[in-house]
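Pasting a structure here, questions to come.
Note that this complex is displayed minus one protein chain, with the remaining chains in position.
Note that the chains take the letters A, B and C in the order they are written out, and that residue 1 is the start of every chain.
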Amino acid sequence: MRVLYFALLRERVGIPEETVTPPADVRTVADLVAWLRGRSAQHEAALADAALVRVAVNQDYARPDQAVAPGDEIAFFPPVTGG
Amino acid sequence: MRVLYFALLRERVGIPEETVTPPADVRTVADLVAWLRGRSAQHEAALADAALVRVAVNQDYARPDQAVAPGDEIAFFPPVTGG
Amino acid sequence: MTVRVQREDFDTAAELERLTAGNTQIGAVVTFTGLVRDFADTPGAQRMTLEHYPGMTQRQLEALVAEALQRWPLDGCLVIHRFGELAPGDRIVLVITTSAHRQAAYDASAFLVDWLKTKAPFWKLEENGGERRWVEAKASDDEAAARWRR
Partner (left out) sequence: MTVRVQREDFDTAAELERLTAGNTQIGAVVTFTGLVRDFADTPGAQRMTLEHYPGMTQRQLEALVAEALQRWPLDGCLVIHRFGELAPGDRIVLVITTSAHRQAAYDASAFLVDWLKTKAPFWKLEENGGERRWVEAKASDDEAAARWRR
């Protein structure tokens, strides 16, 4: 599973992306967030405030209950500010 | 008093403009229209249908009860179709 | 804050550049370009002549721009309207509004276009060989303009 971080979240985690293999009971976006937050203080700082975290699964916006699978590309980023 | 005609109204009257000196009891736009309609069958054909006639006094839209004076520029034209 | 009524075509890019150069407060630029469509009222017509009332067109368009500037926080506003002979596909009108706020630029632009269609004294004559036809005003244009009344 490829995990990407953008903007402020990338800076907080300290890396732009990582490949992770979460345990089998990580089935949803919410499960993955909880599991990633346990990986380091940096991950915790980046992902703790749900209001400031948007999630995309395979480049589409995803809700917490959406399923995640091993081949997925999961991205975490702050609310967008383009345009 | 200078009277201008545009577009279909100009074609119906047959002239683009004329200088007229209506009698003293022609005090408003409505008076002027009534007086002009009596000048010729062409004027009558051009001005008879009020729904198809717009009036401007000195280049501003005018209502029937608006006063007209000797030095004025009065224009008659159909509903506009620019843009 | 410019109004031009002219026979010649206009250069949209040059007008955009002029209206935005050196101003870094502008966040939004809305440009409306009106083109001559195939002539609905006279199918097959190849030529259209736009007659106007010279002094009054300028005056009415300036009044509309003044009202737009009063109603919305605009940094700049330009209206160019052509007259004379035009063919399908030709540019006929250009309205540019600039503002720090995009909704102001959009609303002022739509207001100007809706109102110039019902207030600016222009008349379209479509010609197809011997056939001539004055385009009729559309009730939908009056309705579009009416929504800006207050």
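Simple rule for what comes next: contacts are C-beta pairs under 8 Å (C-beta built on N, C-alpha and C of every residue); 3 or more make two chains touch, one makes a residue touch a chain.
The shown structure was predicted, so the numbers you read here are calculated from the model rather than taken from an experiment.
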Where the missing chain makes contact, among the chains that are shown: A, C
For subunit A, the residues touching the chain missing from this view: 4, 6-8, 54, 56, 59-61, 75, 77-83
Contacts of subunit C with the absent chain, listed as residue ranges: 11-13, 16, 20, 22-38, 88-89, 100, 102-103, 106, 109-110, 113, 144
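Everything that follows uses one rule, which is that only the chains that are shown with their structure count from here on.
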Centroid spacing, where centroids are CA-atom means, of subunit B and subunit C in whole angstrom: 26
Centroid spacing, where centroids are CA-atom means, of subunit A and subunit C in whole angstrom: 49
Subunit A-subunit B separation of Cα centroids, rounded to whole Å: 73
Contacts with 2+ other chains: residues of subunit A: none
Multi-partner residues of subunit C (each touching 2 or more other chains): none
